[in-house]
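Taking it in order: structure first as structure tokens, then the write-up.
Note that this is a trimmed complex: some chains were dropped, and none of the rest were shifted.
Naming follows writing order (A and B), and every chain is counted from residue 1.
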Amino acid sequence: MPDASVRVLFLDLDGTLTDGVIGFSRDGDFRNFFVRDGLALEWARDLGVLPVVISGRMSLSGQARMHDLKLEHYLGVRNKVVVAEKVLAREGVGWEEAAMIGDDLPDVPLMKRVGWPIAVADAVPELLPFAKTVTVARAGAGAVREAVETILKRNGTWAKVLARYEVS
Amino acid sequence: MPDASVRVLFLDLDGTLTDGVIGFSRDGDFRNFFVRDGLALEWARDLGVLPVVISGRMSLSGQARMHDLKLEHYLGVRNKVVVAEKVLAREGVGWEEAAMIGDDLPDVPLMKRVGWPIAVADAVPELLPFAKTVTVARAGAGAVREAVETILKRNGTWAKVLARYEVS
């Protein structure tokens, strides 16, 4: 785990928030998200970790999920680093207080810069040398939930989630 | 197994009646249900176990499945316990005659109150200490079918299902 608390969590979309499937009907695309990932992102935001989705691919189905979760998102992005820099400047947050979770080569430039780069379990092998943490869960099946839990534990706020549901 | 017969079965929706996937197209959400779960809920109702679905999340696709199965359902619920109490009062059933099947933290408050709390095989680990039974089958792939079978066997009515299909 990194030295600093996490204040911003950057997320890739396809293959990180989804299982990597891009479905098509004649009417357009669809994507598979995971209920527990979305719930965890709501906890993160409530507890001081801002989730920001940055994707290289424009997608109407991705947009629909982003609106459903009211997530800050940038789709169809050419240069993920430039977008991330603007978010960090606006929030007054340094790279060392940012985490990033991704699965494929286009995520490397951002992972090289954040304080806590995280790879999903089924990331491409070329990504692993750049990750400080690799989730046990696969993308679209709990990887983001697991990453958020790990971050909230590091930040010392996970107990608040458990208390909310009468677990502790 | 609990001491009392089961007369009401509360069910979570996402991650319990589904595999946890919330799909999106530009036109909205979709969810994956399992044919054998639905069939089992029809048996349960015929044999004196009322299934009642309580979900924290509003969902048009969930609603469509609920209507398909003609299931009593409450979606977008803030406090699952309050809803369950009203159902039990109306049915004249005590907590000890109720079962509940769930998969994630928001299900804990209800699981702590029913006589027979059941977790799906792929429930989050924090849920397991609150469950008396954990299914072998995963959610959206037979967990609810398995729970209903176990309940009907406990209630002594499973043989009626087998007889209906010339199995015994």
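Brief remarks follow.
The working rule: contacts are C-beta pairs under 8 Å (C-beta built on N, C-alpha and C of every residue); 3 or more make two chains touch, one makes a residue touch a chain.
What you see is a predicted model; the values in this text were computed from it and never measured.
Shown chains number 2; the total number of identical copies in the complete complex of this file is 4.
One rule holds for everything that comes next: only the chains that are shown with their structure count from here on.
Copies subunit A and subunit B of the same sequence differ in orientation by 90 degrees, per CA superposition (steps of 5).
Here the spacing of subunit A and subunit B, counted between their Cα centres, is 31 Å. Touching subunit A in their complex are the following residues of subunit B: 14-15, 18, 20-30, 57, 104-106, 108-109, 112, 124, 126. The touching residues of subunit A, when paired with subunit B in their complex, are 23, 25, 27-36, 38-39, 60-65, 68, 140-141, 161-162, 164-167.
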